[in-house]
Structure formats: structure tokens, C-alpha cells
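Got a structure for you, written out below as C-alpha cells; questions coming shortly.
Of the protein chains in this complex, one is absent; all others appear in place.
Moving on, here comes chain A:
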């Protein structure tokens, strides 16, 4: 008998919800065996507690195979053009995270970043409101903002932004071959490798320079290759995920009766709305892990070497997390969820993403409360073959 295939049926019919089958899998909760698009078979964990257990225990469940190798053919595996710190576990991985954290999640660093994000967002809203309608929100607004923020942080000038767009598009597209990925990523890597040398010679106030300085006094300073990879990861992981969350989040808010109106009536709700959208919509494709020893989840035996896929969005809709987890509620008090992952690999950029999402939602609610999607929901063109879900483009209008 052939295994049920991932994605489970219904994935592309429901714009905002995980396939209905997940509700049945969560209820028991049951761990089932599935066939993944890239050809590997895995155990599928769908409930909140189960997902937290797997992601929270890096000793039993390793990221070594690459966290998206179940959906991205060119990602992970022995021939992967991109591998690196994300596939490390334990102290080796923590060493890298300790070099990220002071630049991207320290509260005083974040206080410095906030005005930059506010300025970039304000300018983008001003540009939009001065443009003819309908306006292509995803490319000209969401992607423009998130690219500007991360590029500015690392000090990559606008004439190089295309490098990171090409690399991210290739990486997140499921049909990309390893060769295509290598070709798309190499120019960015070559550029960053040079940038490392430049900043070593002439430090600035950017994340890369600060990483160089920070690690210089440590027992094992970061190598040029590590710095290239870490900054490349920030650039690639940093803009498309967040841009898609802005665009996808806005469609969802505008489409759920009363939610946009609540936010506009009280723009201070922007922070809880941002958190709720990441919970409600986050990372449909799920994440991949590999068991390091014979173990079990919810009584299902899992052998050493077996693959495990955790369905984050399904876990976030578990009634064990919130009795009304299936409802989008911008007034929900921010709490734990799986939208940024969990465990040692939880999103490096989550505090930056929170600042960006909160700033964008708050600014739009204040300055463009008459915002609306300019086409019917059925006519929105969604990204195809991408692990980062959301509209490919979104025409918007305002009054």
C-alpha cells in the first residue's frame, strides 16, 4: 500500500488554513508515515505538544539533513550547494548562535533598529499613497521594505539587492535543481566573501563588521567562510519570509470580517496582530528533522535515522494551544506558538521580523485605513512551487 503523500490533500484549496486532515491527526493525536515530495518517507507530527517535543529536543532530533529537504530537492543531502550552521547541532550550533544574537536579538540593538524600520516603512507608505491605483503591494511595498531593512543592516547597497533576490528565489523554489541553485547563489556568496575582506580592513557600524569585531576576541574567531555563510543566511532568510508574511497577513486580515477594522480603530494592536498572523499562517510546509536514536513520539516508535516532519501551522491550530485556535484574533494576547519554530534552531531573525511586521501593520492602520485588496480573493495569483507561502503579487487600492 502506498503512503499518503505530503502535502496532504487540500493544501492549495484553502488560502489560509492547513489541510482539514490535520484536525483528525491532532485530535488523537496520531503520528503517521507520509511520502514527501523530494522522495523521502517521514513520520508526520501534527499536534502542538508533539511538534514542540520534536523541535525542543535537538539531541534526539537533528537538523543535519537540512530543515527543508522534504520539500526542496536542492536543499540538504550530501550534494547540497548550501549547507552550514543550520545543519549543526549542540555546542557547535550554539557557538554560531552566540555570534548572531548580539546583532539581531539584544534589546539595546533592537532599540537602535526600530527607528530605521520606521523610517523605511514610512517612506514606503508615502510612496504607495502617491502612486496610481491599483498598486502592486508585494513587490513594491512588502519586498521593498524587508529587503531595505536587512540589506541596510548588513550594509549591502541597493545595486546589489538583485543578488539576494535571485538567491532566495532559487532557494525557496521547490523545482530548483542543485545546479541551478549553485548558479543562483554563487554570485551572492562571492560578493559577500569580498565584503568580509573589505570590512575586516575597514570596519563600519553594520552587522557584518560587528560580528567580525565581536568574534575577534573569542577562543575561536569566525572564519571568512563562516561570516559569509552567516550573513548570507540573514540576507536570504531575512526578506522573503517577512515580505510574504506582510502580504499574506494583510490579505488574511482584510478578508476576515472585523479584523482590519479592529486594528484601524486601535493601531496599538499592531504587535498582537503581528504575533497572531505568524501563529495563524506561519510556515505551511513544515520542518524536517532526523532521529538520532531509537525513540518514540506519542507512542509511535521511531527508529534512529528515520525522518520526521513537524507541521508547524497545524500545531498552531491545536485546540490544546487555544480553545479557539482556528480563529484569527488580532486582540489575542501574545503567547507561545510555533510560527518561528521552537528549540535551538528557532528563528534567528524573529525579533527583527516582529519589529518589521508590527511597524508595517501599525503604520498602514494609521495612514491607510481605507486599504483594500483590489481583486476578488479567487483572482489573487499565489506563489507556485515555493516553500514560502503567499500571494505572488497583490494589487491593492485605498480610499
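By definition in this document, a contact is a pair of C-beta atoms (placed from the backbone, for glycine too) under 8 Å apart; a residue touches a chain by one contact, two chains touch by 3 or more; residues count from 1.
The rule is short, and it goes like this: contacts and distances are computed from a predicted model.
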Among "ABC-2 type transport system permease protein", "Phosphate import ATP-binding protein PstB 2", "Sugar ABC transporter ATPase" or "Ferredoxin", the UniProt name of the subunit that does not appear here: "Ferredoxin"
Candidates A:32, A:49 or A:94 - the one touching the absent chain: A:94
Listed residues A:32, A:125, A:254 or A:344, member touching the removed chain: A:344
Residue of A:107, A:257 or A:299 in touch with the missing chain, whole complex considered: A:107
Residues of chain A in contact with the chain not shown: 56, 94, 97-98, 100-102, 105-108, 110, 214, 335-336, 340-344, 346, 350-351
